[in-house]
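Heads up, one of the protein chains got dropped from this complex, but the rest are sitting where they should.
Each chain gets a letter, A, B and C, in the order it is written, and its residues are counted from 1.
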Amino acid sequence: MKKVKWGIIGIGWFGEYHGDGLAGLPNAEIHSLCTRNETRLAEVGAKFGVDRLYTDYEEMLADPDLDVVSITTMWDQHTAPTLAAINAGKHVFLEKPMASTVEDCHAIVDAANASDKFLMVGHIVRFNPRYAAAKREIEAGKIGKIVSIYARRNVPVSIGAAVLPKIGPIIGDGVHDTDIMLWYTGAEIVTAYAQTLNVHGHKYPDIGWTMYRFDTGAIGVCENIWCMPDHKGYFPDERMEIIGTEGGIYLQETYPALAVVNGDGSYTPDPTYWPEIRPGVRGGALAEELNYFLNCILENKPPAVITPEESLAAVTACLAAEKSAATDRTVRIDEMG
Amino acid sequence: MKKVKWGIIGIGWFGEYHGDGLAGLPNAEIHSLCTRNETRLAEVGAKFGVDRLYTDYEEMLADPDLDVVSITTMWDQHTAPTLAAINAGKHVFLEKPMASTVEDCHAIVDAANASDKFLMVGHIVRFNPRYAAAKREIEAGKIGKIVSIYARRNVPVSIGAAVLPKIGPIIGDGVHDTDIMLWYTGAEIVTAYAQTLNVHGHKYPDIGWTMYRFDTGAIGVCENIWCMPDHKGYFPDERMEIIGTEGGIYLQETYPALAVVNGDGSYTPDPTYWPEIRPGVRGGALAEELNYFLNCILENKPPAVITPEESLAAVTACLAAEKSAATDRTVRIDEMG
Amino acid sequence: MKKVKWGIIGIGWFGEYHGDGLAGLPNAEIHSLCTRNETRLAEVGAKFGVDRLYTDYEEMLADPDLDVVSITTMWDQHTAPTLAAINAGKHVFLEKPMASTVEDCHAIVDAANASDKFLMVGHIVRFNPRYAAAKREIEAGKIGKIVSIYARRNVPVSIGAAVLPKIGPIIGDGVHDTDIMLWYTGAEIVTAYAQTLNVHGHKYPDIGWTMYRFDTGAIGVCENIWCMPDHKGYFPDERMEIIGTEGGIYLQETYPALAVVNGDGSYTPDPTYWPEIRPGVRGGALAEELNYFLNCILENKPPAVITPEESLAAVTACLAAEKSAATDRTVRIDEMG
Partner (left out) sequence: MKKVKWGIIGIGWFGEYHGDGLAGLPNAEIHSLCTRNETRLAEVGAKFGVDRLYTDYEEMLADPDLDVVSITTMWDQHTAPTLAAINAGKHVFLEKPMASTVEDCHAIVDAANASDKFLMVGHIVRFNPRYAAAKREIEAGKIGKIVSIYARRNVPVSIGAAVLPKIGPIIGDGVHDTDIMLWYTGAEIVTAYAQTLNVHGHKYPDIGWTMYRFDTGAIGVCENIWCMPDHKGYFPDERMEIIGTEGGIYLQETYPALAVVNGDGSYTPDPTYWPEIRPGVRGGALAEELNYFLNCILENKPPAVITPEESLAAVTACLAAEKSAATDRTVRIDEMG
């Protein structure tokens, strides 16, 4: 069985999850790891039994055996390693959001298009079986033309506290739903209006509400609240409501789909995104998107589920929303460059 | 048992429902009816066994026996009969929205305040047991200070077709949730931003999405879509999500709370607002609010659940949202007069 | 306004709730109270401003002004005060279950039928607006002939601990759903099979599962678990699923209909059965059933929502289920006398 050699650049919690996902794929081999934190590097290297450990990604990318890398660095440190990996002739699986500026996104898209290797951004929600099923229903014309979409993606205050010093909820989570709205409508966003509220005094505001207008006239609304109570019954609080001229679609991850209730309160263990299906192995949509990209490489077919241009469009819209919230006015997408 | 003598001005479907609600209240007597449509007047008079039938409300209001009137005329024809009834010394139960302009609302509030009789606007959602329970939890401090509220109130396309020639979804239905948001937050709305979409070419657009900013910083979002598919599983599609600094509250009327599924599809029979509990008698929140006002009259205590000023505030915010949608900019409430 | 004079015999928590319900009914007056516990009697008398306080119900019933009594004694002490009240010429509102033996139920039914006053057992679920709506749909033929019903009514372990020394879950809670099944089907139960499990070592087992066969062939299943975790997300966990030849009906009280989530976990404040709508006043189905009985008295019309014979039938079936669980065999209803 041919094994594709996979490296990971950026070993925070999600870089490690990439490793946990790869660990369950028979055709993949975790080949090498890279992070500036040497202690972390040794620790995660030991966990995955990997001894090609780097603090400098240029050195790692110089290894001709390496086929593909995951880029799981901080969201505003995506561009340099991504361009380096493309230039080194590697396939790239890049975490969302593509980059932190529209300019950087363009640079990545251009580099990817000039390469004969593949680049795919990890828009994991497209690999959630329920969102994929909704896409098939929409494509089959079951709800007509989309006129309104509402999305919610809320997380507890303790997660907010960890993340809000680094990224805000609109670009951090709203990018998922913005991408899904673009995917479902097949339309372009014309304007963004947003409001934010800083409840806990972190660098970024805890709450972002965004209203998009699409070029078809459709309206899209994203709710992103990163300060839900920790004793939580209904998290991940992820919902979508898609209204078309002929019907609607409703999605939700939590109870009653799945809930555990006990002395600690109630919660929905993750069955969908990155469940630990056995010690050290994560399945779900994360494994699915990694496996999809793996098979694109093995069969030498470009990824069709999402293109770099689509990832760029989602970032552009979210940054327009951030700009709207900062300036208290509607922002046109074509202002964003 | 003393019976309060109650008249109804405006005998459309909802005027008749007022009658159906009064029919179940032992302490109320349907005393007189008024509408310009003589056929309708005779028909509804016969149904309720009422022979004091008027096409001119001034004549009706001249009857000294009459204690109280429901005003259930078209939303933009509320002001004249309401002022006339107040001037005639009657108690007034006025349907929502209070009036179609801020100016008219002020006139009604001023007249009500100058009268020794009572005026209450039928903000029926405050009498929905679940919304009332949520209010009690909020008052008890269970979710801390409110930072975000999302409301949905969507109805089928066939109802939209009947109503959209007369009124739009933001003032027509959003006024319910705007009022509830004001009630729950105890705050004032500072700005409104809204977008609308006209899907079916009626006088008013089918879809309205509104985003409010409150003076506490809280954000409120109303979804009002009047073109849901008629073969409907989840209507009335009425939901609210209230997020506070210490917790959240979730409300919903439909399945799984109640649903009937059969060869015609699935639907939620109304158990809450105006269910026909026996032939010709409606119970639920409609009977509850009428009964509440009735007891205010019997015990001579001013209505405390909602004041005329609160009804004015809800209309003002909705009209600001309508203005935003029409002008494509954020509208400040203090622009509205 | 005529006020009906109402007494309460048995002042446990639910006797007090009867008072809280009566407190919100303008046409009712809490006339007198009776309990053997003198401290409790004084305390609740003070709360309601009632000075006709009795430790002996015979003395209380001797007052010719008294119109009606609630009997809210322990479930196995219903018979004597009920028969005494009927014999004293009072209307009787008796709590469920009617009595603790089939024999006693027959005695009560016979006495009620011989009286010119009314007796109604407090089958409160019939006054839950959603169950009442379901009844109307069934009567209207919307789901055809009923072939299967599933009911769940589960409560937390702390409530179980308080109640299980006195009564078990099948007769204690299953009697609600047994009654509803009889009401909806219009059929008779032929056999009962049940299993119980004693988890916490109280006098009565915490868990009861019952399977009924109706004379129409329909199957009915009741789940009654009185040991749910106290940190609870989904209580009251009350559900019903009614399957007919042409459709089905689904009911549920809890989230998403209503939930509060905060640092203490999540819960559904009661909006339905006996919500405290203002300090010292309970509304909901409890006030509804008391008000219904009050109006039967005022208008001198016998209660039609439930008859004594129907209350007897529900108790008989539950006692058959209890007997089945005790003897580990199917029990025929006609064995029960």
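Following the convention adopted for this analysis, a residue touches a chain if its C-beta (ideal position, glycine included) is under 8 Å from a C-beta of that chain, and two chains touch if they have at least 3 such contacts.
Please read these numbers as outputs of a predicted model, since none were measured by experiment.
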item	value
Residue in contact with the excluded chain [from C:197, C:304 or C:326]	C:197
Per the touch definition above, residue among B:131, B:150 or B:255 touching the missing chain	B:255
Hidden-chain contact residue, picked from the options A:95, A:206, A:253 or A:289	A:253
For subunit C, the residues touching the chain missing from this view	147-148, 150, 152, 154, 193, 195, 197, 199, 206-207, 209, 211, 213, 217-219, 221, 223, 225, 227-229, 234, 241, 243, 245-248, 250, 256, 328-330
Interface with the undisplayed chain - residues on subunit A	1-2, 26-27, 129-130, 132-134, 136-137, 142-144, 239, 244, 246-253, 255-263, 269-272, 275-277, 283-284, 295, 298-299
Footprint left on subunit B by the chain that the document does not show	228-234, 255, 259, 261-266
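The working rule: only the chains that are shown with their structure count from here on.
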item	value
Per-chain Cα centre nearest the global Cα centre, belonging to chain	B
Per Cα centroids, the chain farthest from subunit C	A
Mean-CA-position distance for subunit C and subunit B (Å)	34
Averaged-CA centre spacing for the pair subunit C and subunit A, given as whole angstrom	52
Chain centre separation in whole Å, for subunit B relative to subunit A (CA means)	43
Sites on subunit C at which at least two other chains make contact	255, 259, 261-263
